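All protein chains of the complex are present and in place, except for one that has been dropped.
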Amino acid sequence: MVALPPVLLIALPLLFAFLAPLVGMVSRRMVKLYTLLVLILNALLSILLFINVMANGVVYEQLSGFYPPVGILLSVGYLGAILAVLINVLSPVVYLSYFGEAENSVKFSMLYMLVTASSTGIVITGDLFNMFVFFEITAVGSYGLVASLRTKEAFEGSFKYIVLGSIGSAFILMGIATIYGYLKTLNFYDIALRIDTMPETARLMSFIFLIVGIGVEAEIFPLNGWVPDAYQGASNRVASFLSVGPSKAGIYAIARLIFTLIPIMSGFELSLLLGIFTLVVGELAALRQRDVKRMLAYSSIGQMGLILIALSLHSETALVAAVFLMVGHALAKSILFIGSRDYSGGLLRNPLIAGPLFLGVLSIVGMPPFPGFWGKWYLMVDLASRGAWTIILLIVFTAIVEGVYYSRYLFRGLNGEIRTLTKSEIASIIILASILILIGLFPQYLYDPAVMAARSLLGGGP
Amino acid sequence: MLMETFYAFIIGSLVVLALNRFPRIAAVVAIAVSLLPLFALIYWAPLVGLTLPSYLSLLRFETEISYALGPGTILLQITPLGWFFLFLLATTFPLVLLFASSFVRDNAGGFYASMLLTMLGSFGVLLARDMLTFFIFWEIMSWSILALVLRGHDRRAIVSYLAFGSLSAMLLLFGFMILYYKTGTFLFGEMALEATPLTLAGISMIVAGFAVKGALMPLHVWAPHVYSRSEEPFVAFLSGGLSKLGYFGMILFMYGVATVPFFATWGTFRGVPYFGYALAVIGAFTAFAGTVLAIMQDDLRKLLAYSSIGQLGYVAIGIGIGTPLALTGALFQALNHTFFKAVLFLAAGAVYYRTGRWKISELGGLGYKMPFTFLAALFAIFALASIPITSGFAAKWLLYEAAIEQGFLFVTPIMLIAGVGAFLYAYKILYGVFLGEPRHDVREAPLSQLVAMWILVLPLVVFLVFPGWVLDITSPILQEYGMQPVAHTPYVITTNLAAYNTIAVILALIGTLFLALILYKWKPQKVVPHEDNYLAGEPPENYEYISMHAASNYYEPFEDVFGGIFRKGAERGWEIVLAGAEFLSNGARRIYTGLTEDYSIYILLFFLVLVGWWLLW
Amino acid sequence: MRNEDWKKISRLVSKRSLWMVHFCTGCGAMEMPPVMTSRYDMERFGMHAMATPRQADILLITGYLAVKTLKRVVQVYEQMQDPKYVIGFGSCTINGGMYWDSYNTIKDLSKYIPVDLYIAGCMPRPEAIMDAFLKLMDMIDKGEAIGWKKYRKYYDQYKRNQRMAFAYRLDEVKEIKEDDAK
Amino acid sequence: MVIEIIEKILLLSGMVALGFIIGMFFNGFARKVTARIHNRVGPPIYQGYLDVFKLFAKKTNISHGWIFDLAALFSVAGIALAFLFLPVAGISLLSTEGDLFLILYLLAIPALGFALGAGASGNPNAAVGIMRALMLMLAYELPLVMVIVAMMVHYNTTSLATLVQMQSNFKWALFVPQFFIGAIIVDMALQGMLMEKPFDIAIAPHEIASGPMVEFGGKHLGALMLYKMMAIVVETTLFVDLFLGGGVVLSVEQYGWIAYLVNFLVWFALITFVFFLALLINAVFPRFRIEQALKFYWKYDALAALLLLIWVYAGVSI
Partner (left out) sequence: MMAQELFPQAQKIREGRIRIETTKDEVGTILRKLKENGYDHFVMLSCIDWINDGEFELVYHMWSYEYREHVMISIRVDRENPTMLSLRDIFPQIETYEREIHEMFGVNFIGNPRLGDFILEGWPHIPPMRKDFDTEKFVKDFYYKIPEVREE
């Protein structure tokens, strides 16, 4: 297999993003096709990278000749590769649903490519500062995307997102500053090696800064105030893309932080506690929701909490569960977001839309032949092997609450007069649903890479 | 050929879904696919000691498949218990589809697809030998039932079904995890459970999970809504076949995984472990309350729903007591219930198909217009009321014998009274729907519906004459669980208290009927038109003001005296639970005030808390 | 021995067990309690008061019959099973009694339904009723109580009379016109 | 083997014929006793035979279709079947084949067949009558069943034949203190089973024109009369078998066929006595309303039965 440098994954979309206005001048219709092609190209690249990583372990790439303490290093680990594939494969599919829309704004496609590139960047970068840069690009890109509908809620949502996002990035900056102040390096490996030389308090302070900063993007409990309004304000495509790209990148960053950067025991307990809080609050808040998007947003928070619990258990099966949950959530939530009209939509009356939406709900609730189920199952197995009955009880309780409010969603979807989505939206949800079923029916193909990713993460690698 | 059966079901459901616009072809395909488990059943018969003619078993089915997947392995294997319940499901499923071919009109493809997936799920559950497979197929079955419940478009049914469905699934999952924690393996065969409070909690959670599906009293709230709001063929299969899986699971876990000595370690009450006794008491209460509630219903489907809950209570009693006699009784009652409840629901469907009405007070006099439906329903009702001229009696008799053998002084009367209560609502169905003044002139139900009903009635007759055959099928189950099977010949069942000889009863009945016939045929008789009734001399022509059907609120005095207590017991309990959850969710929602300044304060507060907590700690 | 003796035995037995439904119009009903209870006790003869015409052999009309009541009486009579006997009670059923000139009471019961036995008296005493029952039992025994055969044979005449009475008009009668003509 | 079967058939048919004959005698006996209590002369003792013969001698028999005819058939056949499964005067006809539960459910066949036929007649009176009859049945079954279960657990058998053997040579269940109260409870339930005066709510002639039997006449009514008479014999024999040792006084081995004759006479005397008790209550009581009957059976009678159960529970320890 030809070993393409991973940097192409980021460089190509950025390049084409800035070429978009030129294409736009030729004809506005062309921009959509052009963006789709770029995203598909990027997807192929990510698959090639994934195969490369699976074949010969972690791929490192040194950029612009500087040596480790300063230079930019890309290190694509197994988890990174999986998430890269996930983001890059799903983003063109979600973008496909934008075709049906009448207005074709160049700025939207540009931002879309930009955020895809930056979220993949976060996932495959090797050093801390580089990750911060990509974080900033993703955040800013998402502000623009959320506001793309130009309605009152859109602006309100993006405003809250901007305020909280900037506070978060401030904290990340302070965290990086403390680390750089002591260790004079920003490379993950150097930091990991020489983290003990830092004085105790400095290490703790940097960890707190980083966890709070990244937490805002990763939708952890006290920091996710912006999530409901942002998702409600954003258009369907943007909301589903947010649940695919940025949120996964945020969780990946949390994982790198607690596993490689500052692997201290209390870090895991803290994230476990946060995960439980996020899960419980997210699910309960969703129970009484009137608006579909807000309900799905809260349910995403709940799922994030679940993934965080899986990550913080730092055992192999738990990490595999985390991977399955991430993949399941990304797929199912994007289907539901694309298909989310206001509550009383008669969407489920026509079979073409009812199928994928119904499968999406089933996967989130954790019904068997879907990734959602495998995730929950492995998580439960791991929790059981440690005898953590209280956590299991909480997960059980939240699953029942989930059952209640999704049944209301299904019932409301069935009533009311029949309404249909645009052709392209139907196409995209059908593709997403088929991926969902494929992964569900043949979990081996995701299980083996997940196990490798878990082992490398536990060993402190990328 | 077993793995191909699973694939056939999946592909079949997809094909049927595609054939949505041609219901007839979809029905044919669905029925063809549905016959596969029947062939499997026939092929595996020797395993249960039944030697069937060889030409019947056309296809070869492996008895076991195993398939490694992640930490656990998928293991499917046929066991005598699995075979028995497969016998119940595989026979009713094709007939229910045959009935549905003429009953279901709109979106038939969706209906057949979900039914096939339900059967796939239950087929898998019956063969599962490890917890992962069991849970996978259990969940597939429950969400395909959800797909069918969704067709009913009723809010209470959908919300209550999914809420209780998730409750039962999560209870099972929690129980499985505890067992996995204690025994370290998922396979049923290798689980050596030692009796600790934790494993008892696990087993009781699993049993509670199955109790939800088997609609035992406190957890039954979803059943009346779902039964009365969905299409008839589905409900016949759901209440006839699928509710038995709850009890299949109970037997599998209470006697297969955790054997009787496991429960006996916590002391026994008159030879029955306390756990089993509690289940028996719940079952008895369910039987009694279900029957009383059934008596008070006016909607035919609700009545059948509560009666089904009542009859299932008997099965729970049998499983609770746990002696070989009680288990055989429970299995026999499950078998009877499958067939007569399927026939009753199908008959109700046929009546609805013709008259379009559900209320008993609006129906009446259909016996003369729909004679075959009436006869099938009549026989099923005799089986429901467990009268000795049907196989219903043998099952209840075994249960009574077991209860008396253990000296249950307080449970047996409740069981007997529930049995008598069954007469009341059995007659209410008979009189309200089929007898009384004729008010609708309708044709007989279509042929396909009649054939489905009549084939389902056959087992009730066959096992009336030879109850021993059922005991032949159940003996290997008892042997597998280390119990000594009940002494029986094809038509006599003997227990150490008394014997029951069916041939004696039948021959005596034929004799007395012959005697009555002679007495009866002595003089000719004149059939009188239907309106010619003695109503204190009122001439028939001004009948029009008698609009009130005699069967509307039929047992009104009973309701006046006992109505209050039973009216809304369980429902109110669950509403309180829901209100509690809603209160919590309001609390959680109040955190998200929607103001950015609050959220930023949250972040800073969180930061300070972290710093404070770590530095001081 | 076959048919004839069989009929004789059945008449002999059925006279000892007569079941009665009494259509209590007018004031005759007051005479029934002493007959049924301990003072005169008709049960001695195996007679028993039943609730429905289906079960009864004797129909007891105990007073005047308005035309409206006649409709109900005819309905009850037709609902009785066949060897059935009618006892007209009191003078009202014979010739209208003290309602001889009333515009809506029928004057002679036997024109509408066959009457086997009349008991004269403007409300006969219980002794008269007991005597009537014995008389009826003899008639049954001798085979004279054949009212129900008459009803069957001359069904159309009875029905014609009943229709005329119900319509208060004589328009159906052809013979009367001939009489007038003669 | 064949001779034995023929002998058995003859015995069974003989006993059934005997049952009907005694039943008809009881009808006349009942009306005579009630009449004497009412200070009346009352019909002759053989009035029952005359009534049944007259009903079958009726010329026209009005019926309402084949389901209606089913009623007469099922009720007579069902009650004869129930009679065969009872040990009568020590002769166990078929009672070794079935047990007490079977008899309880066999009693249901004629009731349901009769209800089916009456329902088919379409007369609202019949429907109301059957509703009352079934509710009454539900009411009196509770105390009856409680006492029967108590006896079964106490004697540790469910077969009536073995129960009668256990009570042989005067060890009647009546003398066992618990079951003396049990006998009183079951006697009250018997009043309901026999549909005697306080509880003849279902066939009330004044309110609902003799309830279910409103449309039955001629041979249908004859069949139902036979069913009612035989039911009296069956129910009283059940009571006698449960509490009064089934009339077995002399053991057959020692005394040969004389024992059969004596036992038969004792059995006949006992059932007449029990029926006489019921008639005494019948002659002087007004009729209950159905709500009162429900409350009576489920409140007072069942309470007593519950006390009995607790008493037996204390006594029995397996």
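Every chain is named by a letter (A, B, C and D) in the order it is written, and numbering of its residues begins at 1.
Following the convention adopted for this analysis, a residue touches a chain if its C-beta (ideal position, glycine included) is under 8 Å from a C-beta of that chain, and two chains touch if they have at least 3 such contacts.
What you are looking at is a predicted structure, and each value in this text was computed from that prediction instead of being measured.
Within the full complex, the chain left out of the display is in contact with C. From the options C:10, C:37 or C:104, the residue with contact to the chain not on display is C:104. Checked against the full complex, the one of C:8, C:39, C:152 or C:169 touching the unshown chain is C:169.
Touch with the hidden chain on the side of subunit C covers residues 66-68, 96, 100-104, 106-108, 110-111, 114, 150, 154, 157-158, 161, 164-170, 173, 175-176.
Throughout what follows, only the chains that are shown with their structure count from here on.
The interface with the greater number of C-beta contacts, when B-C is set against A-B, is A-B. Remark: subunit B and subunit D have CA centroids separated by 36 Å (rounded to whole angstrom). A separation of 99 Å divides the Cα centre of subunit A from that of subunit C.
Contacts with at least two other chains are made by residues 52, 54, 79 of subunit C. Chain contacts in this assembly follow no simple pattern; the graph is neither a line, a ring, a star nor complete.
Against subunit D, the residues of subunit C that register as touching in their complex are 10, 13-14, 16-17, 37-38, 41, 43-46, 49-52, 54-55, 57, 79-83. Residues 23, 52-54, 71-73, 75-76, 79 of subunit C touch subunit B in their complex. Within the complex formed with subunit B, the subunit D residues making contact are 9, 12-13, 16, 56, 58, 60-65, 67, 69, 72-74, 76-78, 80-81, 84-85, 94, 96-102, 104-106, 108-109, 111-112, 115-116, 119-125, 127-128, 130-132, 134-135, 137-138, 141-142, 145-146, 149-150, 152-153, 156-159, 162, 209, 214-215, 218-220, 222-223, 226, 290-291, 294-295, 298, 309, 312-313, 316, 318.
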